[in-house]
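One chain of protein is taken out of this complex; the other chains stay put.
Per-chain residue numbering starts at 1, and chain names A and B are given in the order in which the chains are listed.
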Amino acid sequence: MSTLLDVERLEVGFAGTSAVRGASLTVERGETHCLVGESGCGKSVTSLAIMNLLARGGHRTAQRLTFQGEDLLKLDDRGMARLRGNAMAMIFQEPMTSLNPAYTIGSQMTEVMRRHKKVSQRVATDRAADLLGRVGITAPGLRLGQFPHQLSGGLRQRVMIAMALMCEPQLLIADEPTTALDVTVQAQILRLLAQLQRDLGLGMLLITHDLGIVARIAHRVSVMYAGEVVESAATAQLFADPKHPYTQGLLRCVPVPGKQRQDEPLGSIPGTVPRIGPGFQGCGFRDRCSFADASCAHTVPHQTAAPGHDYLCRLAP
Amino acid sequence: MSAAVSVNAGPRRGWKSASTWIGAVIVGLALFCALFAPLIVPHDPFAQDLNRRLLVPFWMEGYNPEFLLGTDQLGRDYLSRLIWGCRISMLIGITVTIVSGLIGITIGVLGGFFGGRIDDAVLFAITTRLSIPVVLVALAVVGLLGTSMTLLVLTLGLLLWDRFAVVARSTSMQVRNLDFVAAAWCAGCSRFRVLTREVLPNIASHLVVVATLEIALAILLEATLSFLGLGVPPPLPSWGLMIAEAKDYMFFSPWVIVIPGVALFVLVLGINLLGDGLRDAFATRSRT
Partner (left out) sequence: MLQFLFRRLIVALLVAATVMTLAFILTRLSGDLAISIAGPNATAADIEAVRKAYGLDRPVLSQFFDWVGRAATGDLGNSYFFQTRVSTLIAERMPVTLTLGLTGLSIALLVSLPMGILAAVRENTGFDRAVQMIALIGQAMPSFWLGLLLMILFGLTLGWLPISGTGSWEHFVMPGIVLAFSAIPALTRLTRAGMIQAMGSDYIRTARAKGLSRASILLKHALRNAAIPVVAIAAVQLGFMLGGSIVIEQVFALHGVGFLAWESIAKNDFPVVQAVVLVLAVIYVALTMVSDLMNAVLDPRLRA
């Protein structure tokens, strides 16, 4: 496998707050990489920063940010637009509002292909219908002529997925694609994503706060906390041997049938994610960590537990 | 993401508060002129003197220091007439707003608070009112019944209640559904008490903003009607009437229409700036 996306020490700031503080992660070709963490830890901002889609006022810096070996930091708006929707595509958390209410599904789907590939409207329409069928939408021809408000949330998210696949991207970034959907629909969409990833050999960066999803479809997991990737490992490795106290706490919060006794209380992590301003030093988790001592306010060593298993903590392995 | 919204709030807020202050100063000055006009006018604004007609204002060559803004076509002191005109503008602006406010707020609160059939009737009244051309009807009324201040105020008051009604209706509809109003119902308060003690105080800030805008609008309309000769009866120095009377001389002495026009423009602008500032201030307060 070769590296598709390489992010090193990504920092994102919004007026007076640091949303992402030196996060690093890589996505290999054909790999599903899950980025997990609780709300406000900087997962979504990381994905938007990779695509250079930060809201106004957001500012990103990084030591390295490459996609297929191309330095994204050096690309201007035009160069980035050439990649977006083409080699790298993205789907969002809010299927209800992510489609333009004024245009038909067909017009919004073909538009992206007509922009990036030299194809006729007819070819683009055929591909759109084909992909709609592929994401499990019946009567694609009918749907192409419909407007977003005529579709349910689950269908709209399928449309978003199909639209992201129009130009055969190498990388698909999915920012909590199932959070806004009904539980039954969630499972369907996830199964669809996992299947498409396998069939098309997509590199996928899936952002979620749901460890159940991670266990089922991720090849690799990165755990984010307060703007940092605190631990990263292959999925099995991380679930079997979590090193960072935050990861450990996170795993304790997930009920595993059979492993837990009926009356045993589920774990929880006390406190909330701190608001991190510029100049913050040390480990972001120390106020909630039961192992923390004074030294945690200064140094956060980068440790390797096994090849491909890194974590950020002073605690010895 | 919410952090991104307030990035540029600093300079903007400064600019906003500056414009509010400018508005407040203009309105304050106008109120002072309006209240103390008889004491501060340098000359009798009604005294004619055909020997000193159309004297030029201070920025032009050969002005008379006794008449800083010059004189009009009948030799009346322009500054004195301007100050007196301010009194008339403010008087009409405020009284019209009181009349239209009483009508509009009553109608709007009834519709918003009770809903149902009453609200349908209120909406119909607002639609009908909006379909009536204000200037034309006001002209017709004054034209038929003759020019007088009282008639002018009543006519404009009866025509300009729509914005009060719209805002009072929508805000009281929102307030009606809030928890503390439900609590008042549960505590056994009467309809009247809920209306006056719970609803009105909570929509008052919106109504104050509307009131400032309505004062500005009434002042503009009064000037328009007076300009067309069917507003304030002469020889009262309404700014609109001053412009109308000076119109025949404007190609040779442009300042005769520039001075009252600028006064009118600045006063209306000042009231609007103050109104915008108040709206922003209320919006911030209710958010915190």
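Couple of notes before you dig in:
What we mean here is this: contacts are C-beta pairs under 8 Å (C-beta built on N, C-alpha and C of every residue); 3 or more make two chains touch, one makes a residue touch a chain.
Since the structure is predicted, the reported quantities are computational estimates derived from the model, not experimental observations.
Within the complete assembly, B:Phe265 is the residue of B:Phe58, B:Phe180 or B:Phe265 that touches the hidden chain.
Note on the undisplayed chain: of the listed residues A:Arg60, A:Arg84 or A:His309, the one touching it is A:Arg84. Listed residues A:Leu10, A:Leu25 or A:Val112: the one in touch with the omitted chain is A:Val112. Of the listed residues B:Val25, B:Met60, B:Val135 or B:Ala182, the one in contact with the hidden chain in the full complex is B:Val135.
Although one chain is not shown, part of chain A still touches it, namely residues 51, 53, 55, 77, 80-86, 89-90, 92, 94, 97-103, 111-112, 115-116, 147, 149, 160, 163.
Against the chain not shown here, chain B presents residues 8, 11-12, 15, 124, 127-128, 130-137, 139-141, 143-145, 216, 220, 223-224, 227-228, 230, 240, 243, 247, 250-251, 254, 257-258, 261, 264-266, 268-269, 272-273, 276.
Just so it is clear, only the chains that are shown with their structure count from here on.
Mean C-alpha position of chain A lies 55 Å from that of chain B.
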